[in-house]
Each structure stands twice: as structure tokens, then as C-alpha cells.
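Before I ask anything, here is the structure I am working with.
Here the complex is missing a single protein chain, while all its other protein chains stay put.
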Amino acid sequence: MKMLEVKNLCISFGGLHAVDRFDLSIDKGQLYGLIGPNGAGKTTVFNLLTGVYKPDEGIVKLEGKDITGLKTTEINKAGVARTFQNIRLFKEMTVLDNVKAALHRSYRYQTLTGILRLPAYYKQEKAMDEKALELLEVFDLAGESEVLAGNMPYGKQRKLEIVRALATNPKLLLLDEPAAGMNPQETGELMETIRFVRDNFEVTILLIEHDMKLVSGICEELTVLNFGEELTHGKTTEVLNNPEVIKAYLGE
Amino acid sequence: MKKKIFKNNMITYALIIAFYIVMQVMITTGSISSLLQGLLVPLCMYAIAAVSLNLVVGFSGELSLGHAGFMCIGAYASAIFSRVTEDSLPDLPRFLIAILIGALVAGVFGFLIGIPVLRLRGDYLAIVTLAFGEIIKNLFNVLSLGKDNEGLHVSFNDAAVMELGEGGEKIVDGALGITGTPRDSSFTIGIILLLLTVFIVVNLVNSRTGRAITAIRDNRIAAESIGLNVTKYKLMAFTISTTLAGVAGVLYAHNLSSLTVKLFNYNTSILILVFVVLGGIGNVRGSIIAAIVLTALPELLRGMANYRMLIYALLLIVMMLFNWAPAAIHFRERIKSKFSKKQEVV
Partner (left out) sequence: MGFLSYLINGISLGSVYAIIALGYTMVYGIAKMLNFAHGDVIMIGAYVVLTAITGGINPLVAVLISMVVCTVLGMTIEKVAYKPLRNAASPLAVLITAIGISYLLQNIALIVFGAAPKSFPDFIKVPALKLAGGELVISGVAMVTIGACVVIVVALTFFVNRTKQGRAMKAVSEDKGAAQLMGINVNATISLTFAIGSALAAIAGVLLCAAYPSVTPYTGAMPGIKAFTAAVFGGIGSIPGAMIGGILLGVIEIFGKAYISSQVADAIVFSVLIIVLLVKPTGLFGKNIQEKV
């Protein structure tokens, strides 16, 4: 069964077809890239997949289960987590609390338990701390767990977004330009980390990226989006050598 | 961080208890004016109201302008209960039940108002809570309630014509409000309720639920993307806040024997907001200090009466500009960095 199967996804804003008849099929455990020029509709696809927008038409299936038109919260519960192109952290909260907020569903206790500070509160909070630090460690952020998220440098904020998404224990992780604003060395490290995450967290990854080094380095397959429509899809090397793709990127 | 929060909370509790002890000593030694002594229960009421409003404004990031309306509900519900059961229940359990009733009824109204409004974005909560406060004031102003041998009678008639049968007694008399409420409130109970309010708010904020509430405040879309139910947590914060506002109302209703809706107007809602803003949005201890200082000072400096609200208004504007304007924040950071550089040189 496919991890993600998208058929004929369409949405238009005031007559503009932002995404038109979009198909996508990703296998379990794949590292898949979605590329295309600016304004091609890549982030809109993410917003459709995560329920931020409701599609006008089309079906989205996660492991065969129809998740089309569900709310963002429900889609996350079904197993899809994401990061954002324009970083959306909980800025006034610590790095640790950003991750613990995302552990919300895995570690539970009642509100009243929290207010009364019953033993379950201490037990679960401790377990959450441990889990959050373990996840932060993967991205080398554990040392800054008490820093306010908004005060961290840009590159680390991007990493923290990935940790936060992972903390919800997703099957499918959507990364929106994870390497934006990073220098080549940081990008190189990020590539390693993304591969590590895929291998160790049993998660399928779909990412949007402009950095061709990252795309060709880690993505196994690609779909190219242009003016809201698919230009082509297939194995990474084939797609990147496709003259039409080169034309779309470089212009006429 | 956790230790810091714990220490911070302990300081807050300690300050409240210290305030209580100092006041008690002053009362027993007779070195307190009767004016200030009469203010002690209202001080507790305003502090509870400010802390509870801070839960919505500071941690949930919504603006409520009807806090006085919820206090009014708590006050009326509990006062009616106390009047009705005055002869049949002993003082202390009756007052405890009255507190629960005031809290519960205000909480239920908060919940009901919150359901439609908290789904919406933007400034709607501000305007709806404002409207709600006015509705409540309006309705209680014409409410008449009496009891006789047949039971309770309610009327919302202008003229408040109510024909009560044998053994009849008016409990609520339109704009004249409720008279003869037992004076169960005391400074000690006020302080206990304040401590309880602080306990509930700070423990809530530093828990799984509180993290969800602040996460939603910081970034709603990101909060949804990690599976948090936005409406549920906004509603929870709002309901708990109105419940505690109800407690503040109970305290007020049982402080003097007569109660009208007069206090519970828009101005009071704004006053409580002023406490929250001046004490620091999201700062529980600040809310308490602001409520106590700003309630006690103007009463003690009577000559300033006319300029009191003017000064509050100016303070509000200046504080907001100073704390939130990007230009001001930038300016402060520049000064700060200059200062720290100088220190390094030395």
C-alpha cells in the first residue's frame, strides 16, 4: 500500500488555478522531493495535504485511508506532520516546551491532575522531558533546551521545527524548504540528519526544496510542479536531466 | 527553567502571605485606617479578578472586556443562594456552597459565550464579551426575585410588579439589587481565595494544558499542525477565567450587605484590564501587585480622584507603546547592548 496517494487535487483562489489536477504517489519509507519554480504551488500542495486549505476537488489517501477535507488537527492525528516555509515556532516558549507541546497526544494526564500536581503529573512530565531531550539530541539542540525558541538562530529554528513535527510521531513528514537560509556546511549536515530521521523514525518524507544539491543528494524521486500543474515526475536523476524541467527553471 | 518557575511561584505565594500578616498585625495594633481596612476585601477581589483575566489575556492571547459581567453573575448567583438559604444553613458551609455556586454559574456562562465566539478569529471576543457585560448589567438591573410559601418568583418586568403570597419576601428588587446578604466575606477568606486562584492559574499554565494554551497563543496554525484542538483549549482557558471571576464576585457580594449591578460595568472591566497590562501581560504576580497598589493608592490619595482615570489611560497607552512597539523594543535592545559592552570593557 502507498504511504500517500493523491489524485486530481485542485484548488483555485479567485479564478486562479493554484493547484490543478495534481497527482502524487509515495511509497512507505521513501524520501520524495517536490520541486518547481517560485509560485508554482508547492506550499499550496502542503496546505492542501495538511488541511489548512480544503481542496475544490481530488482525493488524498494516507495508507489507503481517505483524509481529504479533514481538519489540520485531525490530519496530524492521522499521522501527517509538517514544517513551515516561514518558520512558525512557539516563540515565547522554550525549545523544550515547543517539543513537549507536540508530545501532547502521546503523554496524557487530566487538566485537574496538572492543577493539583498529582503523582501522575510528575511521572508524565518527567517522561515527556526525557523524550523531548532525546529528540532534541538527534538535531544537536539538547544543549539549548531552556532557550526561548524565538531567540535561537535561524538555522536552529528550522531544525527545531523538524523536531517538533517528529514529536507528534508521524508516518509522513512534510518539510517545507528545510535548508532555506542555511550555509553549505549546515545543508550538508541537514542532509545527513534527514536521512537519519527517515531510517531511525520509520517515517516517510516529502520535502519542498530549492537547494538542488540537497534534492539530488537525498531525494529518491521527484515531482516537478509548474504553474500549479505537474510538469513531470520520476527518478531524481532522470527528472533533473529532463530538458523541460531545465527550461521551466531557467525560463525561455 | 523549571526551578526558576518554582521559585517564582513561591515568591508570589510568600508575598501574598506576607501582605496578609502585615495587614493583620496592623489591624491588631490598631495602626490601620478604617478606610484601608474597608478596602481589604475589595483588594482581594480585584487581585483575583486580575489574575483570572491574565489567564485569558496573557496566556490565551485573547482580549475579554466583559470580566465584570462574569463577576456580576457570580455575585448575584451566590447572593441569591445565601439569601434563600440564610435561615436553613449554618454560616460556613453556606458560604462555601455560595462560593461554589458563584464560580459554577459564572463558569457555565463563560462556556456558553465562549462556544460561538472562540471559533472566530480576531477581535470578536473583545466585542462580544463587552456586549455580554452590558447584557448582564441590563438584565440584572430589571430582575426581580422573591420567595413566598409557594416558592420562588422571577420577573423581568420594568415596574417590578411582583405579587408575593403569604410569607412573601423580595430578594432581588430590580435596580435596587439585593439587600441583606449575609456578610460572610472576610480578609482571611479573601486571601485564601486569592492564594487558591494563584495556585490554579500558575499550575494550569505550567502543565500539559497550559502548554497547549500558550502554544495556540504563539502560533495557531502551528498548534493545529501538531494536533492541538484550538477551540477546546481556548474555551478551557476562558471558562476557567470566568469561573474565577465568579469567585471574585462572590467575595464582593458577601462583603457589604447590599449589592447592585453598579460596580459591574464596562469601567470595572477596563480597570481590571489596566491591572493586567500594568502588572505585565502574562505576569501573575504583577497583576496582584498592580491590583493592590492601584486600588489602594487612589482611595488613600482622595484629591487625585478626578485625574485617576486620566492617569490610568495615559499609563496604559505609554506602557503598550513602550513594551510592544517594534521601534521601542529595538531602542531598548540598543541601549541594553551598549550597556553590556561597556561592562565588558571594564
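Each chain gets a letter, A and B, in the order it is written, and its residues are counted from 1.
Operating definition for what follows: a residue touches a chain if its C-beta (ideal position, glycine included) is under 8 Å from a C-beta of that chain, and two chains touch if they have at least 3 such contacts.
In this text, all values refer to a predicted model and were calculated from it rather than measured experimentally.
Touching the missing chain, out of B:Phe111, B:Tyr124 or B:Phe199, is residue B:Tyr124. Annotation: of B:Phe132, B:Phe187, B:Tyr252 or B:Phe275, B:Phe132 touches the absent chain (contact as defined above). Contact with the undisplayed chain is limited, among B:Leu100, B:Val142 or B:Val293, to B:Val142. Listed here are the chain B residues that touch the chain not shown: 57, 61, 63, 65, 113, 116-117, 119-124, 126-128, 130-132, 134-135, 138-139, 141-142, 156-158, 221, 266, 270, 273, 277, 281, 306-307, 309-310, 312-314, 316-317, 320-321, 323-328.
The criterion applied here is as follows: only the chains that are shown with their structure count from here on.
Centre to centre, using the average C-alpha position, chain A and chain B are separated by 42 Å. Chain contact summary for the complex, chain B toward chain A: residues 1, 199-200, 203-204, 207-212, 214-215, 217-219, 221-230, 236.
Residues of chain A touching chain B in their complex: 50, 52, 71-73, 76-77, 81-82, 84, 88-94, 96-98, 100-102, 104-105, 107-109, 111, 114-117, 121, 124-125, 128, 146, 164-165, 167-168.
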